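To start, the structure itself, in structure tokens.
Of the protein chains in this complex, all but one are displayed in their positions.
Chain naming follows the written order as A, B and C, and within any one chain the residues start at number 1.
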Amino acid sequence: MSFQLNCPNCGKRAVSEFSFKCEYMERPEADADFKEWGDYIFLRENKKGTQTEWWFHRSGCQSWFLVERDTTNNTDHKSFWYKDLKQKK
Amino acid sequence: MLIKNSPLSGIYRRHSANTVEVSGWLMADDFGNPEKEQKHLQEQCVIADWSHLGKISLSGAKASSDAEKMIKGASKIKVLNTLSDQTSVAFRLTQNDYLLLTGSGNEESLLDKLKKPQSTLINQTGAMGCFALGGARRDEVLERSTAVDLRRDRVTAGSVLQSTLHTVSCTIYRTEDLDILVHSRTFSESLFDALMDVGIGVGMIPTGLSVLPVSFNKEDA
Amino acid sequence: MSRRIDSHEFYEVDKSGKEISFLFDGSVVWAREGDTISSALVASGRKIVSRSFKYHRPRGIYDADGYGPESLVTVDDEPNLLADRVLARNGMDVRSQNNWPSLDFDLAEINDVFVPFLPNGFYYKMFHKPKWLWPIAEKQIRKVAGLGSIDTAGRHNSRRYEKRYRFPDICIVGGGPSGLAAAKAALGEGKQVLLLDDHPELGGHSLHSLARIQESPFSELEGLSEHEGIRKLAAELQDNPNLEIMSGAMVFGVYEDNLVAAQWGNDLMKIRADKVILATGASDRHLVFDNNDRPGIMTARGVERLIMVHGIAPAEEAVVVTTHDGGYHTALLLHGAGVKLKAVVDSRASGTEGVFEKQLEDLNIPIYREMTAHRAHGRKKLQRVDVGPVKGGESFQSFDCDLLVTAVGLMPRLNLLSMGRGRPEWDAERQVLRIMNLPEDMYSVGEVEGPADISSLLQQGMETGLAAAKGNEQPKFNRKPEENIEALPADIESGGDHHFICKCMDVTRKEACMSIDEGFDQVESLKRYTSLGMGPCQGKSCHEAVARLAALDTGLTESDAVPTTMRPPAFPVSFGLLSGRAHHLGPIRRTPMHHCHIDLGVKFLDAGAWKRPDSYMDPQQEALYVRKGVAMIDVSTLGKIELSGPDVIEFMHFMLPGKFAKLDVGRTRYAIMIGEDGILFEDGTISQIEKGKYYISTTTGNQDAIYTLFQWWLTTGDYDVQVKNLSAGISGVNITGPKVREFLSSIIDLDFSNEAFPYMHNRQATLEGVPLNLFRIGFTGELGYEIHFPSEFGESLWNYFMEKGEPFGLKPFGVETQRILRLEKGHLIPGADTDALSNPYEAGVGFAIKDDKEDFIGKAFLAEFKQREIENRLVPYKLQEGDAIPIDGVAVIADGKPVGRVTSSRMSPTLGYGIGMAWVPAGSSEAGNHFNIRSLDGTNVIATVLDHAAYDPEGQILKS
Partner (left out) sequence: MTERMWNNHEMRSSYDVVIIGGGAHGLATAYYLAKNHGITNIAVIEQKFIGYGGSGRNTAILRSNYRTEEGILFYDQSLKLYEDLAQELDYNLMFSQQGHFTLGHSTASMQALTTRAAYNRALGVNSTILDPPEIKKMLPEIDISNHPRYPIMGALYHPPGGIIRHDAVVWSYARGADQRGVHIHQLTEVQDILVENGEVRGVKTNRGTIHCKQVVSCVAGWSSEICKMVGIKLPLVTHPLQALVTTDYKPWLHHVVVSSTLHIYLSQTDRGELVCGNGIDHYPHYGMRSTLGFLESYAAHLLELFPILHNVTVQRQWAGLCDMTPDYSPIISMVDDVDGFYINCGWGTWGFKGSPASGWNTAQMVAERKTPDMIAAFRHDRYVKNRLVGEKAAASVGN
């Protein structure tokens, strides 16, 4: 047991109920050059601080959602649906 | 027609349950001592296998209007709340996900109400196991089983949530006098063993449909 | 000799405890119910209880509270338990640790004699030259290291531990005056409160205080003595329905998001509270002087606890060393218990003329001022104490005594406050270490914030409880000047070799000073170098002394020399408690036919969480049943996903590298999945089972992952597609072998002829009322049908097939057999024959990729792989008849170097020689090429690359 992640559907739950996928990135266009694809697939900001990430509520409502989380302390993170990403940015 | 087996059929054998056929399902009627099981239900707690219940899931943007067609009022339920009538109960698990529980054999009549589903509809009857916990001390079993606060004042009768019991993902539905645990049938036996393992210390024993018959109604309803 | 007291001058001794007895190193010790092992040992006159870690110095009960290492014992074969904390039980077997031949006569005490001659940090400076010396020296060191012995017979493994959760509004740690006052206030606000205390009785140090409560926020307590008042307050709260009290609960951790972890009897309590109030109190400071670890030197609160809680006079003759008025209180308690007080030694020039000081003066007990302890004499027990001026110099006077009490101030118990939140800070005004900035939703109150009198503790507890209940900020409390106790003047430098700072690891002040001179001048590196604070007490008893002395000795300020972050657990907790029960390891997944397999005598195989039939008999024999007759395997663990909707083709074309627009209803096709990185990770089949309904079967291991991946893409993409995970609801068997057509035709009303139901097609049928989906696929290389049906019929259907199949010789077979059969056909299994670097072209499944699509997952990397020269290939191979069969995983060797590996290797029962699949360099991957497989024993076999399946290369059997 560790910190509690806030699922936008189910509310706060132990982080062990969730799966982390990756930091949020835009997928390149299909015709992007190979280097751009390589960067997308392998390189990461790996930010020390607040970053936006993909999480999945594996043991709950089975939803994919985004979390804005401070990777230094996990406190005060914000969770939201993908469809709300655009208005957030 | 071949008989339908509960995911706990192995447990029935291990515990010498008396079985009964319900709508084509071979279910436990009791576990050999209905009087004792009744007493545990009154004074301590029991676990009963309700895996034969009809289960239908609806997902997608149109789930709520489909659910409404099957159970009147279902589209108005708030997320993580439920609505029950005599034979069925609808859980709204997310904005776009419903799970309907209905009496065994009743799924077809519910499905008949929905000629052309607009949502992703799955008859989950055989995919999911279902246990009912009854008796006053069932909270003591749950507090040893899940990291979610299920105390009555936090998760009230009529509410539903999805979380894990002994690391098995479950949909947990509270009524006034029961907790109903719906889960993947593949984990049923494991979950039963785990619940019994902690339950035995608080006087929980397995029982069957004769002692804990299926009901969704809240006492006040 | 019993040290029980019948009466005490200042309070009524509780003698209600029933008499019990236990063994300590084989001798009977009489105790009373309610005693700890420690109190019973003290009551019996026992002085030595343990031997120190390094020098095997005799040690006795010190604080009677388990904050130091002195009381570590083995109880009923359970090592390293704190005698201070374990309640005496009738008949228990307690043993001392780390001594030979006995506790009283320990030969290893000779180590102590060498202390002055060993260089500082000697273990880093010896034994490594010449090189051969260390392994020999290490063996000897390992013979004498450690404390208790692990019970290798495992006699106590059967203890049942439970894990339980609580979710109070407010969790209060510490049931002393401030914790109780906080509880009362929060309850008054209607909150649900959980109060944990580590002793059997609530009240904390107040239980042994004679002080009078002058003012109290709860007026009913005013005028009572502290121990009466606190019991009254606790009793009043006891019955409140909103309060849960856990006495005797050891809180060992405070983790993220207010997760409080405690051991409560045999329960691991996991408490997630909205607010946490830490009222953990304080311990007596550690006084550092020569031989400060001798048995008979005890803390003031330890002595008070023994007297007032347990009714024990711990010695005959005592000296009290103090820096504050608390020492006078302890002295008075000793006197009241009949202990002869030789002296009270106060470091101050004058007392504050408090009541206890007055009483002592009236009793004509000698008080020495501006003095402190310089040296203790006596080895197995304290015999004499030298006292002298605080600033050092010659000792002034000696006293014969068997008890020296140190009452030199309090150090807050910071562990729980500190966990993970950075370092404590030195509060110069209060002269204590504190944690200043607790996170939101966490509060601290009481002596953990610095010493205070009972009125302040109650008042501040009450205000903090109120603040927590209302969600207000932590209130700031000042200390009255007389409540602060100066930290420094009691430690003196006498030049001796035995000023112990850390009694767990036997680290002396001298050693610490020299280490600082060597460059370990930061507390953290000092700690690592000397092991200061890294022993059983984890710095609880020494971190403050380390900080103060490091400050003195380095010229740093106290604020620079603060101890490091304290880490959980605050008290040692056992693996048994943490583990809970075996089922916490993870649940088992079972197919509906699980018990049918058991009845058939199956050997199971773990496949992730699943139990799958590995085999029922010799797999080679099982394989022949498939090749020659008919056999059935449970394939329920395969993933089953149904896709439909207007955009289904578009979605599949994006998700998968294949093309499916021309996959007609009733057709089935092999498909692979790759990642964006172009790596093959999955294969399976896709069938159009009804118009617009596509049915995907995946491997066992990936069923959840693939469904989840589909969901992710549907979340981000704009597809009108319905995805149904049918994996649990649909089960299946594969029935295969030359007689299968005959068998199935006899029971299922379906035309099984090759024309009506060709290879790679699917059909629907009904059997005894059960709807079936049938897929004619051929992983085994034999004519075969995979039959899917609702899981609730699994058990019935399996038994039905077994019964009806008996005349046809139907046998069950398992996964191992299937692996042999598919190997005869040269089919790969992703994950077994491929790994995280396998690209599909090299793995030989490039045929399943149709890359003339606009966009699909992995397109860019596949394009790169395709134009790149093939470097390695996964190939089927065969061995010569009679060649030994290598085990899976051995290397392919060329020119003495490993250049590839065998992924699957089996004896072919059909062909009578070894077959397999291997990754080999492209240069030796053409059909007919040879390569060398080396087994681990060094023997080599030559394998020949095949360009087709070893069995039925043309697929005639499969397709006819």
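Operating definition for what follows: a residue touches a chain if its C-beta (ideal position, glycine included) is under 8 Å from a C-beta of that chain, and two chains touch if they have at least 3 such contacts.
Everything numeric in this text was worked out from a predicted model, so none of it was measured.
Chemist: Which visible chains touch the chain that is not shown?
Modeler: Every shown chain touched by the left-out chain: A, C.
Chemist: Touch as defined at the start, partner being the missing chain; which of C:247, C:383 or C:522 qualifies?
Modeler: Considering all chains, including the one not shown, the answer is C:522.
Chemist: Of C:17, C:79, C:338 or C:666, which sits in contact with the chain we cannot see?
Modeler: C:79
Chemist: Quick one: which of C:15, C:159, C:358 or C:930 touches the chain that's been left out?
Modeler: Going through C:15, C:159, C:358 or C:930 one by one, C:159 is the residue touching the chain not shown.
Chemist: Suppose we count only contacts with the excluded chain; which residues of subunit A make the list?
Modeler: 1-2, 14-16, 19-20, 23, 35, 38-39, 41-48, 71-74
Chemist: State which residues belonging to subunit C touch the missing partner chain.
Modeler: Counting over the whole complex, subunit C touches the hidden chain at residues 53, 77-80, 120, 123-131, 134-135, 138, 141-143, 145-154, 156-157, 159, 163, 253, 255-256, 259, 261, 268, 270, 419-420, 514, 517-520, 522, 524-525, 528-529, 531, 534-536, 538, 567-569, 572-580, 582, 584-586, 588, 605-606, 677-678, 831-832, 835-837, 861, 864, 887-891, 893, 896-898, 901, 903, 934, 936, 938.
FYI, only the chains that are shown with their structure count from here on.
Chemist: Starting from the mean Cα coordinates of subunit A and subunit B, work out the distance between those two points in Å.
Modeler: Whole-Å distance between the two chain centres: 33.
Chemist: Hunt down the residues of subunit C that sit against at least two other chains at once, touch-wise.
Modeler: Residue numbers touching two or more other chains: 270, 272.
Chemist: Residue numbers in subunit B touching 2 or more other chains?
Modeler: If we look for residues of subunit B contacting two or more partner chains, we find 147, 167.
Chemist: Which part of subunit C faces subunit B closely enough to touch in the complex?
Modeler: 160, 162-167, 270, 272, 581, 583-584, 586-592, 594-595, 598, 610, 722-724, 726-730, 767-770, 790-797, 800
Chemist: Using the touch definition up top, name the residues of subunit C that touch subunit A in the complex.
Modeler: For subunit C paired with subunit A, touching residues are 255-257, 259, 270, 272, 439, 676-677, 708, 711-712, 715-716, 854-855, 859-861, 863-864.
Chemist: Mind pulling up the subunit B residues that touch subunit A in the complex?
Modeler: Of all residues in subunit B, those touching subunit A are 79-80, 93-95, 97, 147-148, 161-164, 167, 169.
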